[in-house]
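Excluded from the complex is one protein chain; the other protein chains are retained at their positions.
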């Protein structure tokens, strides 16, 4: 029996959308107020969904305490109360759009979550905008 | 890398569920209080999800400002503060069930959103009832 | 010990904001799209709060089953799936603004809830707009 | 046209995670505070999603009044205000993890919902933890 | 300048409403399904609001890290994943209604929060039922 289990987490961070090989005019025109050189910020809400075969002995797909610990150590501790552009190696040369943040989170989790589990990352940048990435 | 981006929107409208080729008794029996000839109404919450290949230069799947503008012009301006049965051409001869409203919204967006993006429409008629349509 | 207990309820209704002694131009200018002669509608979310002295024997302020029954019979059955302007006596000669709906609900409940309990009505017309009335 | 319709429901229940063939130490170590022999409890929020072909005459996938009645009779009446371990036959010999509860709900609904509709069960144990089961 | 600061917390617990000096018939008739001898349970959501004079040097009313620690130690550690009737001294001889739980939480916090701050406790037993207590 294949089943999915999801866990919500969150982190608060500052960011700026900017491409260094574009002119300031291009950046401002394309990214608008998200290009503010002094940064702005968000409460990012994250849903991590793992999918695999139910362990019929325990009735668990996965021990949520372990999954929560991975999310805390790999994602929340890394990004919470940080400036994504200045304080993280992941976005030193990568534009911190919601899409790219979701892909980075998926890769960080993929390295730690058991290989037999598929992973989906849902990232809310605001209550009205969110992205989903499944690694496909 | 395939990714999905979602945007929430909403509109407030009146409607009545009614089939003109059914008798009044059939309509009342099948559609219940939703058949009220004087109409009732809802705050419709809409989630538009587009799926496609991430633009690896910009880190965007799609410019959300553009997607929001399409949703505003095609859906919100058309249906907000309207009587779906009386004020819109789309439901002149089509029963405005949540299912049909979702299909109509999908078709209106399909005509305006870039063809390489798949579209999913999720429409909440109330907090407890919602429908999803993907065009398949 | 004074304590407050609140119960949420909801109803879906159509309405139109309109003053019969104003010209059509005045009405349209002041009430905007809410003046649509064909009506529009909302999912109204209602919170009824009653305040009084805790019954120290039972640990209840009020039996919530009884309060819920009053709300259902006096408010939900009366307004749900109705056109407020056309289907209700309360708004036959009263403009169904969120403010007036809250006042009407407060009066309907006041007639049925035990006199030693104070009543507060909070009415959400949309997720972003709401009113509160305490009878003062 | 294939479409999905979802209905939210809920029930409040007590439960304890425990495997009778494990030692008390194993149970306590693996299930943590969820192994409390005196039970703890949750407000379970349930989303039932059915998918099938739109009835192009009525504009309904399914009559939501009927689906709501099935959910009420098969799930809410069975589990609401119950101790899952002590009061239900379903969990007499089955560990009431969120995963197993979702599978049990799916099977109970599968026996009552029209065979041409696919069913997905989403069960929130808390606001931050939820599971999904589709019967595959 | 007087200001209020609120912090949300939660705990999951089992309980049973029952008065030992009432007959089983009285208890069952008055408390209904909440009188189930095998218990049921809830996800309790708690909002603690403290009110006092803004510290104009720091711009804080209170250090939220300290307030959160008090809530965690005094409330969450005490009640989370517990059976309120069997596992806690507070409800050994007190009926664990939402009203009484709110009063108990208020008293536990009152003993630990600085005396110059007023305290309000808002306790959600379900998404639709909640109580407020201010110690007056």
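Remarks
As written, the chains take the letters A, B, C, D and E, and residue 1 is the first residue of each chain.
The definition used in the following text is that a residue touches a chain if its C-beta (ideal position, glycine included) is under 8 Å from a C-beta of that chain, and two chains touch if they have at least 3 such contacts.
Note that the coordinates shown come from a computational prediction; the quantities given were computed from them, not determined experimentally.
Every visible chain touched by the undisplayed chain in the complete complex is listed here: A, C, E. The residue touching the chain not shown here, chosen from C:2, C:63, C:80 or C:99, is C:99.
When the omitted chain is restored, the residue from A:9, A:34, A:47 or A:62 that touches it is A:34. The hidden chain makes contact, of the residues E:19, E:54 or E:70, with E:54. For chain A, the residues touching the chain absent from view are 10, 12-15, 33-34, 36, 38-43, 80-83, 86-87, 126-127. Those residues of chain E that touch the chain absent from the view are 1-9, 49, 54, 57-61, 63-65. For chain C, the residues touching the absent chain in the complete assembly are 17, 19, 30, 32, 94-100, 102-103, 127-134, 136.
Criterion: only the chains that are shown with their structure count from here on.
Listed by label, the chains that touch chain A and also chain D are B. Interface equivalence for A-D, evaluated over A-B, D-E or B-C, points to A-B, where over half of the contact pairs coincide by residue number. Between the CA-based centres of chain A and chain E the separation comes to 34 Å, rounded to the whole angstrom.
Residues of chain A in contact with at least two other chains: none.
Of all possible chain pairings, those that touch are A-B, A-D, B-C, B-D, C-E, D-E.
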